Each structure stands twice: as structure tokens, then as C-alpha cells.
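Omission of a single protein chain aside, the complex is shown with its protein chains in their original locations.
Chain naming follows the written order as A and B, and within any one chain the residues start at number 1.
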């Protein structure tokens, strides 16, 4: 009998706490598989942030920190400056990275910190129960934008990859999605590439992954995938924004 | 002695255990009693268990945390496992026997088994299982009547859900006949 599917060695054998259908789980798997395939799993350092993914430190089979809300990029900076040859990555939500952690993120990129950011954008604060995030789309309802986000009152959602790719310190920035198998494959490629950029000491790398939150979007998991495709991708176009020149 | 009733409602998210508690609290308040309602909160709510503590009293309410419940209402099995020991000796446990296939193990409490899911389905909507249980509950603890609960229903769910009143009336009445 041949094995067609198995748990990646990069993840600890324990049930994930995510809601049924949440795409955080897929993204975990992609990150772990990428690190394993690149031979980086054993010396990886995960910086978990504050959001639904706060417990990633339990799931990835590597050393980890748990950072305060928004500060993961700063913690990663400190860690990487000491542990120059380890693969340091953060795993952050959109509230964590693009609201409270904007300063830390922008400055880590500007300094060209040689770390990788796994940025999970689900357009909502998941963990705290569905409040408006900096990435919530105009018109999208959230518990603190009960009538839908209004551009006049709350401004516009932030496109992180586009913003960071203007900075000279950013070496790699790509936006991907995990709403169907073809995109899951592309997402893994991008994640692998980002880690390779770090290994080659080329500078700051970020992969933004569009993700679902059925629980707080008020949709079932299948409709959530469709909602992501129909609403998020038009505003957050997929693709590579920056990549180091081959030499 | 002053009247005080301390209740724990427990089940999984979606069974309406938090609203059961709110209805009892609201109904108690409308009858002029002091009430408190304290829910469990946090990520454990995510698809997991939910519970609330309700205290109704004609005196001042001390701790809102129910440590020795007069009544425990359990809507699913993990809730019975978790809270069976939280009932005071001589207290009552009302068990949703549609979903709980084990018996209460303690012999210093009174246990009652009601298939509230089936009864609710017969009334026309499985979602009314919590109301069936409440109908049974108020027969055991006679400080509330069916009308008090229905008055509280409108307060908890708002006038917009008025159309659901007949179903809930039926469910409460059906629950009352189980006792």
C-alpha cells in the first residue's frame, strides 16, 4: 500500500483549535511543509502573534516565541540579530500586523530585517469576535461597523504588500490565497520562495495570504471561499509585488 | 427564609443555553426580584460548550458565581460530566435525555430526564428544545409561570421575533406536561 497523504513532520500531532472550515489550518500546513522540504524545519523559529493563531507555538514543531499584540516583527528582529543562521518567521493576522503592529512591520521592512512574515488577512478580527479590521472591506459588516464599513467614517482598507514593496528593505512581497487547490499550490510556492530569500540573506520577505473566517463573516465554509474570491481578490489582487533579482 | 434560586444552564453553543438563562433572569426581574446572569466567555465558546449562572432572589445577590446550584440544567453530555458535582445536596438536575444517554451518578440529588429535542420536534421546531426544558423547569421551581417566560421571551428576543411566540408558547406548555 502506498501512502498518498500524511501529516507533515513539521507539525505536532495534536488537534487544531480553529473553527471547522477555517483556512488558518491550510496555511499552517503550507508553512510546515515548506520548511520541511527546504530542510529548515529544525532550525526554524516561529514568532506567534495575538489573534486566532496565537497558539501556533503549539502546532509548529520548532522553537517559538509568543509576542505581544502587534510586536512580532520586533521580536523577530531581536531574535534574528542574535540567531543569524536560524530561519525566523512571524505568523500574524491582519489586525495584529496592519493595525497595532504597523510601525513594527514597516520598520522591520525598512531596515531590511532578514526575517519572513506570514501574514494572514481575513479582513476581520477573528479571535475577539468579528470587529472591524484595518483590512475590512468598505461596506463589509463587522461588530464595530454594524452598518458596514464606511469610507467616510473609517477610511479605506490597507494593502500591505503594495505598501511594503515601496520600501527598499523589502526583498520579497507576494499576495496569495487558499480558496481553491490551484491557489493553495501557488501559495506554497510563494511561502517557499520567501524562506529561500531569508536563507540567501536577501532581506525582508512577506507573504500575504487571503484567508476565510466563516464564524465571524456569518457564512458557511464553502460560501466563505466564494466570498473571498468575489470580494477580497478584486480589492487585494493576487500576485508578486517584489522579488530579488536573480544573479 | 428569603427566597433564592441558583441555576446553572449548560450545553453546546447553538442550543440556546445562554438565552434560557436570560429568560429566567428577565422573568424574575419582571416579577420584582433581584437577578444576575453570568455567562462563560472566551474562545472556548467556539463550537464548544456554553454555560451560564443565574441567580434569582428576593434579597441582595452576593456572588454571581453559582457554586452550589439549586438546579442544574444540562443539554448535552459534556455538561453533565462537568457540572454534576456543582449541585448542592438535595438539588435537582434536569437532563436532556435526547442527547444524554447516561444517568446522574449522585444519589444525594434528584434527577429528571426529559427528551426535549423530540418534544420540540413534535412542536414543529427542534430549536425550541430549550423552551421545552424551561417549561419543565418552571414546574419544578414554582416562582415563575408560563406567562412570565413568554413575557421575558419578547424582552430577550425583541418584538421582531414576535412571530415565534406561538411556537414557543407551545413548547413551554409541552415541557410543562412532562413533569
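As a convention for this text, a residue touches a chain if its C-beta (ideal position, glycine included) is under 8 Å from a C-beta of that chain, and two chains touch if they have at least 3 such contacts.
Just so it is clear, contacts and distances are computed from a predicted model.
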Per UniProt record, name of the chain withheld from view ["Methionine ABC transporter permease", "Cytochrome C oxidase, cbb3-type, subunit III", "3-methyl-2-oxobutanoate dehydrogenase subunit VorB" or "Acetolactate synthase"]: "3-methyl-2-oxobutanoate dehydrogenase subunit VorB"
Listed residues A:23, A:90, A:145 or A:165, member touching the removed chain: A:145
Touch with the omitted chain, as defined above, among A:95, A:157 or A:203: A:95
Hidden partner chain, touching residue among B:67, B:102, B:165 or B:179: B:67
Residues of chain B (touch criterion as defined above) contacting the omitted chain: 22, 25-26, 29, 34-39, 41-43, 60-65, 67, 155
On chain A, residues whose C-beta touches the chain left out of the figure: 50, 54, 66, 68-70, 95, 99-100, 102, 125, 127-129, 131-132, 134, 143-146, 153-154
